[in-house]
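Note that one protein chain is taken out, while the other chains of the complex remain in position.
Presenting subunit A:
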């Protein structure tokens, strides 16, 4: 606490920043930028959520009710792109901006102006992604990208104006991710407090370091793939066209070389902060720190050599199928290590279940289901049945909604008192958790069965036999969507300064440098770096 006041007094002259909108447009402060990332992420989470509620409304009963199939296709594709690139990734980057300097004992991120640019590329990218919806209303083009988020050739080579917008949106998002990763890698390598060796770093920093490496290795490949798509569409190349000696499957290889590590890009930051939460609410130190770090590395490395399991049915030689099956399944070994560490962390702990802990424990179970159903899909023989069915949809929502977004929510409730200086409403938080967890399962468990029964994904209509489960899924999806308003309410009331004042260390068992600062922390975090013993 004394450190915090000292820093504050010392740094007073630095607090001058432009007021109003100019503060946010020009800021170089890691907390301001983190706040912008998190706010943007929350807004886009709601936007992407509304898109998919449109889809679920259409799927409420068989037949076409509300929209043309083209518009349905646009909604599902843009929903995925928005949720992945504009909701989940910015949430992780927002946390990195807020927490890394606090946890590493740094004055700020290493490259503050680049940091600001990284954020301000996101709104233009979101505009590019969604503008074609509006343009179509004025008779320009035929709406947003309608190929699904994977942009598979040759459909995307034939698609309309929306595909071009998606391509450049991905370019801007890619630049933003590369900038963010550069900044995070540099911050972790160069800004740690004296004495904080790499193996003393918080696990959140470790998770993000591997994430940043993955982004640097794979995002440019995606940029290359969509550039080839652009030249195939407009400049006469034949990358994805058999007539010219190209191959549409080449696009799938390039896309999933990025796309599979992307899964871990979304999950590693969450795996990073879940142990902090578990340790705080079990009043025990993080269990198996080294094992977790090595598992992060193992998963990071394995994730770039397994990509073709996303298209096992496309027609590959049997040795390739076997390789991709076994390498994919081998990821479950380090992942199992992580699961056992999380469970062991809770073993005989004196646990209490405040909202962050509820989310963290719920997260372990639901993400576990996501991981286990992934093993089923990795099996070449079984995948022939499940591929491109609702089973896949349910599987990746267990990993990305439960494993990703619910993990982020755990982090939000955990650090919100630190960020805003106010306690959220515990009752509403718990209600939010239970509504989310129940509605989420009610939405997606039926989809497992729909997929097993053969309902294909990305089709606006379905056979009568699927009607009941789809109805349950749609109703639950609306409950899930509406219950997020509690989340928004809790955040907004903390930000606006309602609620109880938060102590510097609001959670009894929490450990880490960020809890030594005041709540909210001073504008510049550690101008004098603390020394770690």
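By definition in this document, a contact is a pair of C-beta atoms (placed from the backbone, for glycine too) under 8 Å apart; a residue touches a chain by one contact, two chains touch by 3 or more; residues count from 1.
Keep in mind that, in the parts below, contacts and distances are computed from a predicted model.
Considering only "RNA polymerase sigma-70 factor (ECF subfamily)", "Amino acid ABC transporter substrate-binding protein", "Phosphate transport system permease protein" or "cytochrome-c oxidase", the record for the omitted chain gives "cytochrome-c oxidase", by its UniProt protein name. Among A:20, A:194 or A:319, only A:194 touches the chain that is left out of the view. One of A:217, A:291, A:438 or A:488 touches the chain omitted from the figure, and that residue is A:217. When the omitted chain is restored, the residue from A:43, A:57 or A:131 that touches it is A:131. Residues 14, 17-18, 22-23, 25-29, 106-108, 110-114, 116-117, 120-121, 123-124, 127-128, 131, 140-141, 154, 157-158, 161, 164-165, 168, 171-172, 178, 181-183, 185-186, 189-194, 216-221, 223-225, 227-228, 231, 234-239, 241-247, 249-250, 253-254, 257, 524, 527, 529 are the ones on subunit A that touch the missing chain.
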